[in-house]
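Below is a structure I'd like to ask you about.
All protein chains but one are shown at their positions in the complex.
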Amino acid sequence: MKTASLVQVSRAALAITLAIGAAVTAADQQVGRSPWGPGDEIGRLNLMTPESRAAVLSRITGGKTYDLSVEYFIGMPSWQAAGDPHYRIWMTHTPHGNTIADPLGLGETMNEHVSYTGTAISMYTHMGTHIDALSQFGLDGKIWNGFEASDHLGDRGWTVAGAENISPLIARGVLIDVAAAKGVELLPDGYRVTRDDLVGALKRQNVNLQPGDVVLVRTGRMKRYEDATAYMTNPPGMGMSAARFLVEEGGAMIVGADNLSFEAFPSEVESNYVPVHTYLLAQQGTPIMELVYLEDLATDGVYEFAFFGGSLRLRGSDAAPIRPIAIPVR
Amino acid sequence: MKTASLVQVSRAALAITLAIGAAVTAADQQVGRSPWGPGDEIGRLNLMTPESRAAVLSRITGGKTYDLSVEYFIGMPSWQAAGDPHYRIWMTHTPHGNTIADPLGLGETMNEHVSYTGTAISMYTHMGTHIDALSQFGLDGKIWNGFEASDHLGDRGWTVAGAENISPLIARGVLIDVAAAKGVELLPDGYRVTRDDLVGALKRQNVNLQPGDVVLVRTGRMKRYEDATAYMTNPPGMGMSAARFLVEEGGAMIVGADNLSFEAFPSEVESNYVPVHTYLLAQQGTPIMELVYLEDLATDGVYEFAFFGGSLRLRGSDAAPIRPIAIPVR
Amino acid sequence: MKTASLVQVSRAALAITLAIGAAVTAADQQVGRSPWGPGDEIGRLNLMTPESRAAVLSRITGGKTYDLSVEYFIGMPSWQAAGDPHYRIWMTHTPHGNTIADPLGLGETMNEHVSYTGTAISMYTHMGTHIDALSQFGLDGKIWNGFEASDHLGDRGWTVAGAENISPLIARGVLIDVAAAKGVELLPDGYRVTRDDLVGALKRQNVNLQPGDVVLVRTGRMKRYEDATAYMTNPPGMGMSAARFLVEEGGAMIVGADNLSFEAFPSEVESNYVPVHTYLLAQQGTPIMELVYLEDLATDGVYEFAFFGGSLRLRGSDAAPIRPIAIPVR
Partner (left out) sequence: MKTASLVQVSRAALAITLAIGAAVTAADQQVGRSPWGPGDEIGRLNLMTPESRAAVLSRITGGKTYDLSVEYFIGMPSWQAAGDPHYRIWMTHTPHGNTIADPLGLGETMNEHVSYTGTAISMYTHMGTHIDALSQFGLDGKIWNGFEASDHLGDRGWTVAGAENISPLIARGVLIDVAAAKGVELLPDGYRVTRDDLVGALKRQNVNLQPGDVVLVRTGRMKRYEDATAYMTNPPGMGMSAARFLVEEGGAMIVGADNLSFEAFPSEVESNYVPVHTYLLAQQGTPIMELVYLEDLATDGVYEFAFFGGSLRLRGSDAAPIRPIAIPVR
């Protein structure tokens, strides 16, 4: 049930709907129904088509690439408020350790000659550069398109709308460098990015948003990534007006930023501690990328690019690590 | 120490060296020294340049993409002989479970309204579609380019040649469909692919290898992926002659296949239980991709393509998951 | 809510109830209500009192001890049918590895001088010698004493009846050596132990059961513990008549055995795949110990002993590892 039929709505009507997004008010705290039909699990990822990919691919120029991801290491930043696992890496095999443990029964001579190293990892799926699937946040026990936890959430995750449904991503990418527009190295702690900030930054960059874009907002926070406490403590983030602008006016397919959780805290909405997440994921069907590394794009002033991303196909997961690549376009 | 200087060797001499590879015999069981200098940690990934990327990017046609990765799920195949961790996924937050555990101290009303789902995973890094870093297999306590375990291997992995050094990968990709060339759905259990098999399949496909390619060999084993026991038991794989052909004659930058461990077992070399791995990684500096999903490429007869891949930047790891994408080229 | 009030029932009435157990038929598939009141979370563990402990402690003779537990190691037997985690152990610190990783920033001299080793583990809680809490198996969404999953089960386990409520255990222990009574080294694969088997073995041993006992049944399976496949494949276990005898006639406080899952499979009850577990835990409030090492007691013919056990206080868990000790009594 990965792809939704487009037969049910005319493409013209759909384009309008998607360009402007559904008119959701903060009071409308219920999940959205997909214009792509009752079986749709991927929301605005439906905006990506062979044609949309061809359009951006045909504009690629040269062979310079930008790595939009961060490294995973013990001590890396991650959201810890709710007691989720830190990133761990450990050795299951080391060249000399194999000689002592001899897990394959090969004997000392072979183990000393063939130097085998193996590592294992564990992590919360919402750490490092990653993409949130639509199942991460819902409202009142339902997620995007009305799927109910009682019907679809088992001990190994959601049977619908999980990260395994996210296709390889190729789309027009846009960087909105809010920090640069404000003339600062990085936005102040706790700063809440507004619609006006985004509009102003786009104007400065002379770039427009188009339906189907992957839109990445730079706060500059990534400069502190190697210092987990500094990175995590009271970061700037998007306010509701910014989120709405990206979807309802900009028509974004995916939104992202370089901070820990995309949105700003504390919430602007009394009854909801993560209104930007529920708005984007549950009401608008818009996946969110977090901890995206945007420093090199910003340094070079690359505001428009071909975005490539393949998130891990973790069946049932509500997020997956991704290592996106940006390539400039003409 | 991520990129090696190319100043030390003339590009012309280097091109010849790399196109034909070092002449290594099975008896030469010692690690290779990099032609890119004593600091080189990435081996044949040095073959990728802005020019090489531009060359393949300029040939892209259309917007059709191929997903070359498999899903991660509990019960998925993985190499278990040496007692390494299976893939695990579990829920750290569920919509109703948050109400009971209330990890954020939000109270029942908020927890029931905002439906938060979180998952965590753990895994051996050599499972699912992944790429082996050069540190996975060495000889006599050293890895590629002579780095010694005693100097560079700590409790969190190698401080050199780890997976975090693998750049975003964009290169010409070639599929060698050995199963199709032999007229079978999948190669027989335990079949050892030879140089002649590869040469024959390439001839049938009318495709040549070029220095710097990502070369992916199809055994057809992936048809059994959902049945872990069937997939894992006595799989076909590459013999030494196949591995040497890919590097020394073909000039491959990265090699890969759709089976569990790339190479065939048992080993052809008495003193080495994984001679293909030590040859490729430690002697030739050639990363290996395993569990690559090649079925759709094979069905459509796409033998040449632009290969895109971003492996997770796991600091110190000897492998990393990757979700590669193929796009046909003209 | 750890201890239940005894005020509600007269001790005399209670003693009778507990000595004979509730008369539950296989058809009565609903959870039991505790005679210790609606807040009771520990079931028959209420049978342990200062007096009961004093009684057995006063009978101890000498200083010989029996270790009733098995070792934890990679590759150890564990129930794998439902995809639960295997036991894992790994090094987070090794003497030389600290020098390379230097996690404390101590520098090479200090790290080489102070040789620090650290290990971490992960496991399913139902492996190795362990005790099942009453929350492990219920019926129709409820566990022992009517606690409902919807009210008490969060993402970190049950808020009632979890393993942290199991007190330090000191009680009269009885070994029932069924294998010896049948004159075999170990019971045949798949053998289902009956009430008659237990009665016969007790008679042979000339030992009676008393209310409040920890009763441990030996099948002999432990002889295969180091060979996980042999241990796990089609083990013998208790049938329903045996389980009922232990509680309803014997008055056991805790029951246990030396096999993987206490009960025999496949189930005798069509509508229930683990009727012995649901009977004991959910209907009778009787914790179960599994993988108990009974070989030394059997060799020495020690059928009656003081049982000591302290299971780990894992908050919310439905089981906990335990390393019980037996000391002969006069």
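Things worth noting here:
Here the chain labels run A, B and C in written order, and each chain numbers its own residues starting at 1.
Note that a contact is a pair of C-beta atoms (placed from the backbone, for glycine too) under 8 Å apart; a residue touches a chain by one contact, two chains touch by 3 or more.
Computed from a prediction, not measured in an experiment: that's the story for all the values here.
The residue from A:Arg88, A:Arg204 or A:Arg224 that touches the chain not shown here is A:Arg88.
Within the set C:Trp36, C:Tyr191 or C:Phe308, the residue that contacts the chain not displayed is C:Phe308. Taking the complete complex into account, C:Ser52 is the one of C:Ser34, C:Ser52, C:Asn145 or C:Thr219 that touches the chain left out. Here one chain is not drawn; of B:Met48, B:Met91 or B:Leu280, the residue touching it is B:Met91.
What subunit C contributes to its contact with the hidden chain is residues 29, 49-55, 57-58, 60, 62-65, 67, 69-74, 81-85, 88-96, 103-104, 106, 110, 112-126, 128, 135-143, 149, 153, 155-158, 164, 167-168, 170, 271-274, 278, 282, 308-319, 321-325, 327.
Listed by residue number, the positions of subunit B touching the unshown chain are 74, 90-92, 97, 103, 120. Listed here are the subunit A residues that touch the chain not shown: 74-75, 83, 85-86, 88, 91-94, 96-103, 122, 150-156, 159.
By definition in this document, only the chains that are shown with their structure count from here on.
Counting every residue number used by either copy at the subunit A-subunit C contact, over half are found in both chains. Here the CA centre of subunit A is 25 Å from the CA centre of subunit B. Centre-to-centre, using mean CA coordinates, subunit A is 45 Å away from subunit C. Of all residues in subunit B, those that touch two or more other chains are 74, 83, 85, 88, 91-94, 96, 103, 122, 153, 155-156.
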